[in-house]
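One structure is given here, and the rest of the page talks about it.
A single protein chain has been omitted from the complex, and every remaining protein chain is retained in its original position.
Naming follows writing order (A, B, C, D and E), and every chain is counted from residue 1.
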Amino acid sequence: MSASTWAYSNGEIVPLEQARYWPNDLAIIYGEIVYEATRTFGGQPFKLKEHIDRLYRSLHYCRLDPGLTPEELTEVTLQVVERNSPDLPDGSDTWIFHNITRGSHPQFPGVGRGDAGPSVLVWTHELGFKYWYRYYQEGAHCVTPSIRQVNIATQDPRMKTRSRMFLALAEQEVNALAPGAYTLLLDDEGRIAEGTGANFMLVSDGAILTPRTGTGLAGVSLATVRELSLDLGVEVREADLTLYDVFNAEEAFLSSTPYCLLPVTRVNGTQVGTGHPG
Amino acid sequence: MSASTWAYSNGEIVPLEQARYWPNDLAIIYGEIVYEATRTFGGQPFKLKEHIDRLYRSLHYCRLDPGLTPEELTEVTLQVVERNSPDLPDGSDTWIFHNITRGSHPQFPGVGRGDAGPSVLVWTHELGFKYWYRYYQEGAHCVTPSIRQVNIATQDPRMKTRSRMFLALAEQEVNALAPGAYTLLLDDEGRIAEGTGANFMLVSDGAILTPRTGTGLAGVSLATVRELSLDLGVEVREADLTLYDVFNAEEAFLSSTPYCLLPVTRVNGTQVGTGHPG
Amino acid sequence: MSASTWAYSNGEIVPLEQARYWPNDLAIIYGEIVYEATRTFGGQPFKLKEHIDRLYRSLHYCRLDPGLTPEELTEVTLQVVERNSPDLPDGSDTWIFHNITRGSHPQFPGVGRGDAGPSVLVWTHELGFKYWYRYYQEGAHCVTPSIRQVNIATQDPRMKTRSRMFLALAEQEVNALAPGAYTLLLDDEGRIAEGTGANFMLVSDGAILTPRTGTGLAGVSLATVRELSLDLGVEVREADLTLYDVFNAEEAFLSSTPYCLLPVTRVNGTQVGTGHPG
Amino acid sequence: MSASTWAYSNGEIVPLEQARYWPNDLAIIYGEIVYEATRTFGGQPFKLKEHIDRLYRSLHYCRLDPGLTPEELTEVTLQVVERNSPDLPDGSDTWIFHNITRGSHPQFPGVGRGDAGPSVLVWTHELGFKYWYRYYQEGAHCVTPSIRQVNIATQDPRMKTRSRMFLALAEQEVNALAPGAYTLLLDDEGRIAEGTGANFMLVSDGAILTPRTGTGLAGVSLATVRELSLDLGVEVREADLTLYDVFNAEEAFLSSTPYCLLPVTRVNGTQVGTGHPG
Amino acid sequence: MSASTWAYSNGEIVPLEQARYWPNDLAIIYGEIVYEATRTFGGQPFKLKEHIDRLYRSLHYCRLDPGLTPEELTEVTLQVVERNSPDLPDGSDTWIFHNITRGSHPQFPGVGRGDAGPSVLVWTHELGFKYWYRYYQEGAHCVTPSIRQVNIATQDPRMKTRSRMFLALAEQEVNALAPGAYTLLLDDEGRIAEGTGANFMLVSDGAILTPRTGTGLAGVSLATVRELSLDLGVEVREADLTLYDVFNAEEAFLSSTPYCLLPVTRVNGTQVGTGHPG
Partner (left out) sequence: MSASTWAYSNGEIVPLEQARYWPNDLAIIYGEIVYEATRTFGGQPFKLKEHIDRLYRSLHYCRLDPGLTPEELTEVTLQVVERNSPDLPDGSDTWIFHNITRGSHPQFPGVGRGDAGPSVLVWTHELGFKYWYRYYQEGAHCVTPSIRQVNIATQDPRMKTRSRMFLALAEQEVNALAPGAYTLLLDDEGRIAEGTGANFMLVSDGAILTPRTGTGLAGVSLATVRELSLDLGVEVREADLTLYDVFNAEEAFLSSTPYCLLPVTRVNGTQVGTGHPG
């Protein structure tokens, strides 16, 4: 899991080490930063169009014009991937990140990028499978913290923003009690919302059930699961899911772009399904 | 409003231009950044102890140990203020900012500060009174956006964090409709919560009423108002306040460290009190 | 937009000027008044049966027996339309209104209609297209006020009642900030509910999405859109919609009986779709 | 309980029978009507200033300028009372009502008062004590319907508006099940809010407890109870009250201007205190 | 309705009179008791597998291992039914109950079953149709109390537990006001949840509508209705139902295992459909 060498930063390909944010950047001042994360498979970006389309939905929701068209950003992304690829170990893959911030706060001029407008960064980082390996072996343990998913009336969870301290608070609570467990957020009515950085789904009576649209990120991997299931004739449908559904599911999974699908074998210490990855 | 020259950054006084965040900093990745903002009066920091005490309460709430004691951080703050003071125009004052982030994300090593732990930055910036001048003249116009204050079950509004994209969303909504207006947030039950970056208070029947503790930041300026009012024999008390109270108030104010107290003369286009600053 | 000449009022066709409510009418005392509004096309009432059926659902919900059967009320409605038609300018159409009140408050006898029971009024008014003309040209701008749709636990929004001061409060808030904008209400969880006097719908991925049943009036025009879409093979489905969906929609519309469909081109100052009517 | 003869209507004293609302009045169209209700004692208006002040707070909340100052309206009120007093039976008293509507809807000109602006009506009606007599004897039975008080986020219950169909729905539900019982509304969290047209209070451990400000109307009679209690050294304080408090109270009361204080001896069929008026 | 003679209690068939709980049983201490209720038709258990499967879902939700497999419990159930059948009057049927408790509280050893672990009881009782007979004749009257269904965030209503004092409170409230009426619970947003011990459904436009999954018990009889309707080509679908839907339904029913389907002809005193059983 070493860092990549090159990044795209506001118009140029630069060494990643030079891609930085000053304290007057609105990402720092207000959390005004929208992002995307995808990965490569065999060196090729995975569903890059879908991730970039979702990025522009996030940007439009918070009224941030990055100054590049989706096509331009796609082009730039491919350049960064290609530029970094010779430095990657054989057979390895990378994360691809897009960060868009609103630029400098107008009250604090004269530092950093000044009034240069929104900041666009594309960077990559070697994917470390070590990190998830044991989950594939044993299955993940999910824990529901007492902290709740942010309400739609405050911030739509579908906007993929870095401004999510509450997720950090939730993960800290979980890790203080169950080190190594995955955080599974409930919404403010006690329903399953999403994992931190992952969508949750379960299998019940042969169908795949997911929390309703709008309770969490509109996952690209989740959409892939939907497509594959459709091909296989498996029904995928949204439902109001609670711990009752989870404890009584036949199987459960987390889906996320870096690791695709992880089996969930325990939730809050209780076995789900057979308790072993399927 | 020019930038100051020097900042304290992780152990040294450096030119502010060198105080930067890499994309693997948890401030950028997760919004894990806690801050404080105070100012000088006649070059002396205002209630520095109270602001630093509040900073450590925010830090403890999100389990972030900055690696400095409050006393050490106070000492460093005074050094930064002193170092920058020769460069300030006569009679001008400065903001004083403290930013604490959790440091690099462990999954993305090898860039920036690596595993050096939490990052501590103290910086200052000349206070620009131009910005508030017209509000003193005409009074501020406050507008309540449709976006609600974050719920306590998600993130206690008393933690002073930079992770607050929802405030940016709220301000954008207000500014798209009423350019120049101040954003006054309601909580999810429709009660007055706080201004963005300011506490709200009103005068009714000779008493000063403020929203209840926990609906917004525990303002240091608000605490100062409480002390002064006590000295003057004016009652200050918490209440469930709605637009009914605001429209029918004798006077209303926003309080914040940089500008102390701003008179509010209109809310959602409706006159409050006489409609003129007191 | 001149007034019509004749109305049906409690058993007789009278000049509209004589159709009045006394201060002891429960419409005035308690807001106990249920209504319907439809229009003519080429002089013929539009979906009169559907509107009258909906009226009786509202009446049954608030336990108000108007003393006429739906068939009798239909007959009376056609009489009023016919009686007024000679006075209408050529090519013009009219609103058709039904007002049912519970009659006099029993504590205040001796004025007005006394104990004569529920009051039934049918009146018409020339439709003024001037009013909506510019929306067809430029598209409507919708604004979400801070005031929320009434909760089902208090009053089901499907009952079409005149007792809706909260809609007036919401419209005032919007008009104070964005004169000429349409009011688009959110429900108490921050989801799109309805426009004041109109249903809202959007187009996403080629399907038409509407807020869920029960968040607003069960629109007759909306039902017409559903029928037409079915004929055209376009999917229409209910969804939990937020500003994220609206900002990212391909198109958006308000539907209401007088103007059928208005294109929505901006919401809260942000462009929706191309920003130009269809 | 006979009707009074004279009323003030938009500038003149007229026979009450002539004080009427046309169907294009915004009171009828949108429920845009604010009101007050007080009474006479020995022919003199009770706390007229307090009622008129409260009326102007309701008006300011909904941005309605009646075109009269509070002093002018007071003057007019006294004239109406005086004018009607010769027609009253000896020893009887009257209700005094103020109705302010926003006037005609601009889309429906040419009927009634046209564009003449807000409508102001002052009328009186003989107070019928018969109506409450048995409650003084036996005490009132209060019933909590399943319908909830309107939320502050929708409409502040302190605005005294006629737009309150939900109160009528609540009363119908109660009267269908317990004819003659008083309706006691809960708020949406299940706490006691207010009676329909009356404030609720209870006695516990020698103190008088009332629901919190903002859960119901700011009662003038309740304020009178506060003053009298203060004189007697009895503590009056706001609290979050539930049926647990009510069932276990030593005594309970409804307060309202026409009848002052009614003892509550049963709630939902359960005895409160001794079950007999104090 | 006489008691049956025999029961299965923790490993043996005993006289029902000997099947008892000591005060240190967690059923008594904490309400930790899960149950099922089915019945016989012509002496044969009705959908025993479905009830036992649901029992194990309830048990797994509250992490209670009864020490018997579903197959073993089925076997035991059949034995109890058979053992009691000679004592039943000809043509009569019985309830079949399963009670599982967590056993003794570890802080109170030395009484009753001590540390013998979870307690399993299977008992039966003659079904008394007298009890429901008049509902078949006249239809049931349902009343919505002010007390709300328990929230999912507290306890999923799909777990069939005896710990449901709130249902008793709701029934008492209803019975104090409308003796003999059925209790129909609303959820905390004012939507129809379920009857106490029964699912609710209505017929609208020829389709059968039921409250959404998770607002009440996952009824086995309701599932039977779904199957039968599917066979008959009648659509059954979940919806957000309110009193508006109920009052305007063509027909409404309660479904429960002992009585299958009861027609609902009035709700809160208001006629539903024709007001007579279908």
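Miscellaneous remarks
One rule holds in what follows: a residue touches a chain if its C-beta (ideal position, glycine included) is under 8 Å from a C-beta of that chain, and two chains touch if they have at least 3 such contacts.
The model shown is predicted, which means the values in this text are computed figures rather than measured ones.
For the chain that is not shown, the touched chains among those present are A, B, D, E, taking the whole complex. Annotation: of E:A19, E:A223 or E:V236, E:A19 touches the absent chain (contact as defined above). Touch with the chain omitted from the figure is made, among B:I152, B:V234 or B:C260, by B:I152.
Only one of D:I96, D:L186, D:M201 or D:V225 touches the absent chain when the whole complex is considered: D:L186.
The chain not displayed touches chain D at residues 186, 188-191, 239-240, 242-244, 247-248, 270. Touching the omitted chain from chain A are residues 143-148, 173, 176-178, 186, 188, 190, 268-270. Residues 57, 60-61, 63, 151-154, 156, 158-159, 212-214 are the ones on chain B that touch the missing chain.
In this text, only the chains that are shown with their structure count from here on.
Under the contact definition stated at the top, the chains bordering both chain B and chain C are A, D. If you average the CA atoms of chain C and of chain E, the two centres end up 43 Å from each other.
Chain C and chain D have Cα centroids separated by 30 Å. Centres computed as Cα averages put chain B at a distance of 55 Å from chain E. In chain D, 63, 147-148, 151, 153-154, 159, 176, 188 are the positions where the chain touches two or more neighbouring chains simultaneously. Under the stated contact rule, the graph of chain-to-chain touches falls outside the line, ring, star and complete shapes.
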